[in-house]
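Let me give you the structure first, and then I'll get to my questions.
Shown here: the complex without one of its protein chains, the others still in place.
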Amino acid sequence: MIVASAGNALVWIVWLAAAGACIGSGIAVISFRNPFFSALALIGNLASLAVLYLLLSAEFVAAAQVLVYGGAVMVMFLFVIAYIGPQQESPWAGGPTWQSFAAVVAAGALFVEILVVIGMKAGGELGHAAPIGSSFGSPAEIGRLFLTDDLLAFEITSIVLLVAAVGGVILGAHARRQPWGSADAEAPHFDALRPGKTDART
Amino acid sequence: MIAGAWICLLSPLAAAVLITLGGTRTSRHTAAYLSTLSCFVAFAGAIASFVGLLGEEPSQRHHLSTAWIWIQGGSYRSGLSVLVDPLSVMMMLIVSGVGALIIAYSIGYMDGDDEERRYFAYMSLFVFSMLLLVQGGNLILLLAGWGMVGLSSYLLIGFWHHRPAAIAAAKKAFVMNAIGDATMALAFFLVIQKTGTLSFSALGQLHGGWVVNLVALGLLGGAVAKSAQLPLQTWLPDAMEGPTPVSALIHAATMVTAGVYLIVRTHAAFELAPTVQDVAAGIGGATLLLAGLVALVQTDIKRVIAYSTMSQIGYMFVGVGVGAYGSGMFHLMTHAFFKALLFMSAGIVIHALAAEQDIRKMGGLRRLMPRTFWAFLIGALALAGIFPFAGFFSKDPIIAAAVAKGGGLGYVLAAAGLIGAFLTGLYIFRLLILVFLGEPSPFVREHFHALERNLVGVSMSVTVAVLAVLSVVGGWIQWTPYYDPVDKWLAPVAPPLVTPTHWQEWVFTALSLALALVGIGTAWLVYGAHRIAVPKLPFVQRTLEHKFWFDELYDVAFARPVAALAVWLRDRFEQPLVSGVGKVGDDTREVGGLFARLQTGLLRTYALAIASSVAILAIVFVAVR
Partner (left out) sequence: MLGPDLAWYLAVAAFLFCTGALGVLLRRNPLIVLLSLEIMLNGANLALIGYSRHLANGDGQIFALAVMAIAASEVVVGLGLVVALNRRQAPLDVDRLDTLRG
């Protein structure tokens, strides 16, 4: 059907654009030196993900993504970045080169493995999506699930949010301790565990 | 009667347990009174048993009361049983009676000591152990009591544990006692093997040559160790490091006489092994001479009395060695009275002179403490065997019995006994004169303080007075030529092997009395009137002062080799082993240090570790599937 193929083509175009933006912004997040730009890139990432969710008929989740992630979490990030302000830039990356090399290898290996495993296990079925009703992904459906089948998850999530809020408050309380790097704040180093010395502390 | 015997046995144990459990919550006086009361209760129980036995026919006087079966192994059985018979009741009366008086004396003597409660707990424990020893219905319980009196002795000799001399003396006493315990245990093994039981009657069934000789030797070894006879006598003088009431109770009146009791109780075995019995008598005779000689040169007031104890127990060994069990036990009884009296009077002297025990610093105390002087004089006269004091009636029949036994050994023993009588008079009056007579020495003038009329004074003087009375009248219950109720009392348990004739009794009584008077006179001439000087025989003097070199001999023969062996073992085996174990600890620490390097504290390292592990595990899972 032309409509079907036109609709399909439209979806494909939108998908390609959103996926491209997603991947691009993802790479951008980890590449920028300035955390401000990384945060902005992440906002773009979240937005393109919302588009992808819409394509997957998850309307409520898409809306929540924009509101919660984009509206709350990223704003918080930007607040903190602004609060911290300009500072001595830490190196982009550093440490032993073998570590960086191993990191890239590990990440790449993970990517390949995920694709391979999915291909092996579910290769044939990925083409055939199950039919859905019109209320799939709607707020009503989500609400119904939250309050009946997945009530426990709902409650536990609430508690975790509460705990995080309390933790945030505590962490943000006035600092009482000595500044970093002063003698009192140093933790004791146990020289005793180096061979050749006896433990005089215990 | 049986109930009385159980009360007698368990009352001191209850006191010991209560004092121990009470700890510092009870006051010191509570502990003292509790201990004293328990001993008097025990004495009452003993009296009850005695009266009960009196009302029975002599042949009926044997009651074995078993609480429950204690040990059962194969065909062997032992019960927790208490034996009430004439011999055990006699010992019960002596132990609990004299013990009660001495513990009452300790209320005053130990007043103000930091650890009074511990002292009284130990004293009650000792009384219980000694009663267990004498009341035990079979050889196992006798051995249990035997070991426990050794323990109590160790605890009480080393009571003032911050004094190294006391600790060393306690160890020495315990080790030498342990030698005796070992020989006794070996003897008991033989008895079990031959007869299958450890009841007293089993000893009479040990017919046949070498077994019964070994058993008797083992028993004799135990008796010799406990009673401080040759060759295991060196611990007794050192044991004077303990408090004076301890010396009075344990090392004069009761524990050291346990050896004599043992021989009388197991006389069946000794009679089947006459050679060993002769050896016992011979040991007694040698000891009484050696101790008497050494006592002549001692300068510590308690050590003189200790050697006197050793000597008198030698007399008892002679008595039971020749078979005069009644005389031996009678002498045990009177000796308990006057020896405790002597020790307790000496204790009053020591207390008055602020713990000074060297008689060379004393002198002239008679005018400062007249009543103590009289008590000491009564004790000395009783010890020397002067009519009508207690020792006269009990010591001389032993000499007569030795003569009645006859044979070379009998006459030698009698001669030794007579010489011993001379020596006894000499050393005890030497002590009396040096301490009490003459002018007060400068030391005395400076340090003397009399007993006040408070609890301390009353407890010490009343008990000494009671013992003084007993030392006078205690011997009057038996005078063998005329009336011998003690011998008759003990006859069902241990019938005597010899009976001296009246002629023998009279002659040797007279000889012994005369020699004692000569000894007293000599002491007066040498030390009192200074008419005769002490003979200057340097070699003899040195030998006596070194107690016939026994300590040096044992040191070279036993102590040094064992110490050298211990050092060698430590260096060759223990040290490498311990440092080897220490190396294990060091190696573990090193390995731990290696692992600690994993904790870099860096976030990225940990994250990398997680990521790579996931990657690798994914491959593994896929490959496995």
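Note that the chains take the letters A and B in the order they are written out, and that residue 1 is the start of every chain.
Throughout what follows, contacts are C-beta pairs under 8 Å (C-beta built on N, C-alpha and C of every residue); 3 or more make two chains touch, one makes a residue touch a chain.
The shown structure was predicted, so the numbers you read here are calculated from the model rather than taken from an experiment.
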{"item": "Those residues of chain B which, in the complete complex, touch the missing chain", "value": "596, 599-604, 607-608, 611"}
{"item": "Positions on chain A contacted by the hidden chain, ascending", "value": "4, 7-8, 11-12, 14-15, 19, 22-23, 26-27, 29-30, 32, 35, 38-39, 42, 45-46, 49, 52-53, 55-58, 60-61, 64-65, 68-69, 72-73, 76-77, 80-81, 83-84, 87-88, 90-95, 99-100, 103-104, 106-108, 110-111, 114-115, 118, 126-127, 129-132, 136-137, 141-142, 145-146, 149-150, 153, 157, 160-161, 163-165, 167-168, 170-172, 175, 177-181, 185-187, 189-190, 193"}
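In this section, only the chains that are shown with their structure count from here on.
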{"item": "For chain A paired with chain B, centre-to-centre distance based on mean C-alpha positions, whole Å", "value": "89"}
{"item": "Residues of chain B defined as touching chain A within the complex", "value": "589-590, 592-593, 596, 602, 604-605, 608, 611-612, 614-615, 618-619, 622"}
{"item": "Residue ranges of chain A in contact with chain B within the complex", "value": "95, 99, 102-103, 106-107, 109-110, 113-114, 116-117, 120, 190, 192-195, 199"}
